[in-house]
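As you look at this complex, bear in mind that one protein chain is not there, while each of the others sits in place.
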Amino acid sequence: MGLLDARISNRNVLVTSVDNVMNWARLSSLWPMGFGLACCAIEMMATNASNYDLERFGIFPRSSPRQSDLMIVAGTVTMKMAERVVTLYEQMPEPRYVLSMGSCSNCGGPYWHHGYHVLKGVDRIIPVDVFVPGCPPRPEALIGGLMKIQELIRMEGLGISRQDALKKLAEKSVDPQQVIDQARRVVMA
Amino acid sequence: MEEAGNLVSPAVRESKAAWDIIRERFGDAVSEFDANPTMPFFEVLDVDKWIDIALFMRDNSRMKFNYMTCLSGVDYPDEGRLGIVCNLESIGHFTHRIAVKVKCQRDGGSIPSVSCVWHTANWHEREAYDMYGMVFEGHPDLRRILCPEDWTGFPLRKDYQVQETYHGIKVPY
Partner (left out) sequence: MQELGKAETNSTRIIRQDDKRVIIEKDLDTEYMVLSMGPQHPSTHGVLRLECITDGEVVVEAEPYLGYLHRCFEKHCENVDYPGIVPYTDRMDYLAGINSELAFCITVEKLLDIEIPRRVEFIRVITAELNRIASHLVAIGTYAIDLGAFTPFLFCFRDREHILSLLEWISGARMLYNYIWIGGLAYDVPADFKKRVAEFVTYFRPKAVELFKLLTENEIFVKRTYDIGIMPADVAINYGWSGPMLRGSGVRWDLRRNDPYSIYPELDFNVPVPDGKFSVVGDCLSRHLVRALEMEESLRIIEQSLDKMPDVAGFDSRALIPKKIRPKAGEVYGRAENPRGELGYYIVSDGKSTKPLRCKARSSCFVNLSAMKDLSKGQLIPDLVAIIGSIDIVLGEVDR
C-alpha cells in the first residue's frame, strides 16, 4: 500500500522500475507449498487460520509444488522422507524459496543426538533461505520469517544471484549479539 | 506366588485365576505366575505351543481375552535373547488382564506369529521385527514398517551402531 500511495502523482501515473514492480508482485503473493510434516504443521495451519491470518499477506497455501514458489518445511524430515523432499523441491518452478520452520528442520531439533532416522537439518539436502527457530515457532515468528523472505525478494534484481541477495539480507539484519546486549542492559537497569 | 490374601490386590488375584486355567490346560509349557503388583505376567516356555495358548486364551469361555492391548519387543542382552511382551484383556466379558512373555534366541530366533488370533498383533509384530530383528513365523507380511526397507541394522538392540550414510545423506549429527 505504501509503495502505491507514495508513487502516484497528480496525473495518476506510477513511475517505477521493472525490478520493483516484479518483486512487489512476487512478494505480495507468495504461494507456499505448505510441506507440513509434524507439529510445526499445526502451527502453520494456525497461522493460516483466522487469528493470525496469513492470507492478508497474499499467502495462500497450495498443495501442488508446480503452483507454488515457496516451500515451508514444517516439521521433522526423516531419512525416509528426505528423497521425497528433494523430488518436491525439484518440481517447484524457479524462482523458488525455502523456509525451514522449526528446530527439527533447522538442525534435527530435539532428535539430534539419538535420532538415527532423523535428518539433522533440511539444509543437508536442499538450499534453505530463511531459518525460523522455535519448537514450534509461534505464528508471529513464522510471519516474521515470511517477512524476511519478502525482504529477500525485494532485494533481488535481474542481475543479482541468490547467494549475493542472501548476503545482503544478512548484512542488513540486526546483529544478534547487539540484541542480546541490549536486552541485558534493560534487565540490569 | 500368592502372598497373604490382603496383600495381593483383586486385579492380581483375577490374573492369577486366569493363569490357573491356562496352567491346568497346558501344564509345563507355561511358567510360574509372577504376581508383581504393577504387571502380573507369565512366560510361555514352549514357544511352539504359543499359538495354541493364544487361541485358548481368546476363545475359552472362562477367559475370553479378546483384546490385545499391546505387543512390545524387548531385548535381553544378559540372557542373549529377544522377546515379546503381550498385554491382553477382555472387553465385554470379564475384567481380568494379564501379560504374556515369549522369548527367542538373539541370532536367527523366531516366534510363531499370533496375527491370525488378534489382528492387533499384525503391525506390532512387524514393528518388533523392524526394531529387533526376530522373525515371526507365519506372519502374512513380515517386512519393515517404520524404518525404510533398505535400512541396515535393528535400531532398538542394545548393541546397535548407527550407519554413517543412507543413500548418500549423512546420518549422524
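Quick notes on this one:
Letters A and B mark the chains as written, and numbering starts fresh at 1 in each.
Quick note on the criterion: a contact is a pair of C-beta atoms (placed from the backbone, for glycine too) under 8 Å apart; a residue touches a chain by one contact, two chains touch by 3 or more.
Here the structure is a predicted model, which is why all the values come from computation and not from measurement.
Of the listed residues B:S31, B:N66 or B:S110, the one in contact with the hidden chain in the full complex is B:N66. Of the options B:V30, B:V44, B:M57 or B:V85, the residue whose C-beta touches the omitted chain is B:V85. The missing chain, though absent from the display, is touched by one residue of B:V12, B:V30, B:C104 or B:M131; that residue is B:M131. The chain not shown here is touched by just one of A:I59, A:L88 or A:M101, and that residue is A:L88. For chain B, the residues in touch with the chain missing from this view are 36, 38-39, 41, 66-70, 72-75, 85, 87, 91-92, 99, 118-120, 122-123, 131, 144-148, 155-156.
The missing chain lies against chain A, touching residues 35-39, 41-43, 45-46, 49-51, 63, 75-76, 78, 80-81, 84, 88, 110-111, 113-118, 135-136, 138.
Here is the rule we go by: only the chains that are shown with their structure count from here on.
Chain centres here are Cα averages; for chain A and chain B they lie 47 Å apart.
Of all residues in chain B, those touching chain A in their complex are 146-148, 151, 155, 160, 162-163, 166-167, 169-173.
Only residues 79-80, 82-83, 108, 112-113, 116-117, 119-120, 124-125 of chain A touch chain B when the two sit together in their complex.
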